[in-house]
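Complex shown without one protein chain; remaining protein chains in place.
Chains here go by letter, A and B, matching the order in which they are written, and residues are numbered from 1 within each.
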Amino acid sequence: MPLIRKPSPAAPDAVPARDPLAALRDGSPDERFAAARAAGGLPGGVPALAGALSREADPRVREAILTSLSRAGTPEAVAAILPHVHADDANLRAGTLDALRVVPGGLGPHLPGLLADPDPDVRLLACDLARGLPAGEAVALLVPILDADAEANVCAAAVEVLAEIAGPDALPALEACARRFPGDPFLPFAVRIAAGRIGARTPAPDE
Amino acid sequence: MSEAPPLTGEELRQLCEFLYRRTGMAFDEAKRYYVQRRVTERMGATGEGAFPAYFARLRADAGGEVEQLINAFTVNETYFYREDHQLRCLSRDILPERARAKAPGEAIRIWSVPCATGEEPYSIALWLLENWPEVDAYDVEIVGSDIDTRALEAAQAGLFGRRALMRLSPDLVERYFTPAGPERWRILDDLRESVRFTSVNLVEPASTGAHGRFDVVFCRNVLIYFDDASRRLAAENLYDALVPGGYICLGHTESMSRISPLFAVRRHADAIVYQRPREGSRD
């Protein structure tokens, strides 16, 4: 029988032999990857990961750092992730958003700040993060965007989420928002679809 | 019980978008009948008479409704030679490639996780004996792991009913199983002993890490049930459990594209699989 059952003795070990916090700084990419995964649970791990995130250029190691920080989920860890939503590198921005989406307990307390960020691209990404909140809270954060945000693209991102979760109360704000940007070709389309869906979700008055 | 009314076009779209974002399963108007049947079933089971209320329950995942709905859309039962195109891919493309990367005497390691009651890892063993001409030239180690220890006991026992064997030809059943009572068959000891069973929790790095590194991981029909955070962690754990250049096979309704950017996607003749890049590769 060529199929064997005993554990192969040479099964390589995934755990780095070195101190992870040191390996995180100057190991090979594989060592940094393993170190990033181990660091989250060590004393001093979160600040070490925060520093590594700012330096790290390898996208896979960055993923592992972001996973460890989001799993740690402490205010300190979230604070280390947040600034990278401004990154010039689209790849790091995407990774940052993905990590923020999976922070345990959600981003609740940070969202109002992100939705008021001076950078419209951050506000836009924040609308998408609001999808993770309970529907009522998300609606309460996103409807004011429709009323007041100066950027049509940010409003469009809010409409995208509201189309899925809002009730009929949000209809006037949606329609007013489309009127606020008369030259915009996309918003009227998006609002029409959103209104159609919300209407379809609204029980007839006699039910 | 009154039948739920048919979904409107918009309702169907909304539900399909939710499923698409949450699981990657893509349905549209063309599959209306298929979708409608499953939604009607779930609305009946939850006692929701109207789609809006059902959709609210689904979004809030009340009573684990997301898992229930996914269950309604997938086959939850495991059986021999399930998705055998991946097994074909294993013997035709993946193993020849992995074998070339091995030093003489170095074992090829394959992990079936989750293995449930054992049909999947035994299928791998059986398939290789039948379909990989080079099986005698290499040491192949097959490990089956699951979080459910009762399932592992059943796997270890190697007793199966007719449904589990339905995809095997009578000839294969005859050669690899012995009858063990009415509608029961026991897998041959040789085969039973070629798979090692262990317990594992896919979202626990220490637990997956204890298994060493593999050339091929079959991780089918479990990630689709996990939330984003657990999937991401499980994918990272599995990446860590692969040798550079090693492969992961997911279930046919699953895609790594929703889960993690760590892997490179590869198309072989028989299947789409995901690969841990070789060191220094730019993929």
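Keep this in mind: a contact is a pair of C-beta atoms (placed from the backbone, for glycine too) under 8 Å apart; a residue touches a chain by one contact, two chains touch by 3 or more.
The criterion applied here is as follows: contacts and distances are computed from a predicted model.
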UniProt protein name of the chain not shown, from "Response regulator", "NADH-quinone oxidoreductase subunit NuoF", "Succinate dehydrogenase iron-sulfur subunit" or "Phenylacetate-CoA oxygenase subunit PaaB": "Response regulator"
Can you tell me which of A:L115, A:A157 or A:I198 touches the chain that was removed from the display? A:A157
Considering the whole complex, not just the chains shown, which residues of subunit B touch the missing one? 17, 20-21, 24, 255-261, 265, 267, 272, 282-283
In the complete complex, the non-displayed chain touches which residues of subunit A? 59, 88, 90-91, 93-94, 97-98, 101, 120-121, 124-125, 128, 152-153, 156-157, 159-160, 163, 184-187, 189-190, 193-194
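We adopt the following convention: only the chains that are shown with their structure count from here on.
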Can you work out the whole-Å distance between the CA centroids of subunit A and subunit B? 27
What residues on subunit B touch subunit A, complex-wise? 8, 10-11, 13-14, 17-18, 50-53, 55-56, 59-60, 106-107, 109, 125, 128-129, 135-142, 190-191, 193-196, 205, 209, 211-213, 228-229, 232-233, 236, 240-241, 243-244, 260-262, 279
Touch list for subunit A against partner subunit B, complex: 1-8, 10-15, 29-30, 33-34, 37, 59-60, 63-64, 67, 70-71, 95, 98, 101-102, 104, 134-135, 164-165, 196-197, 199-203, 207
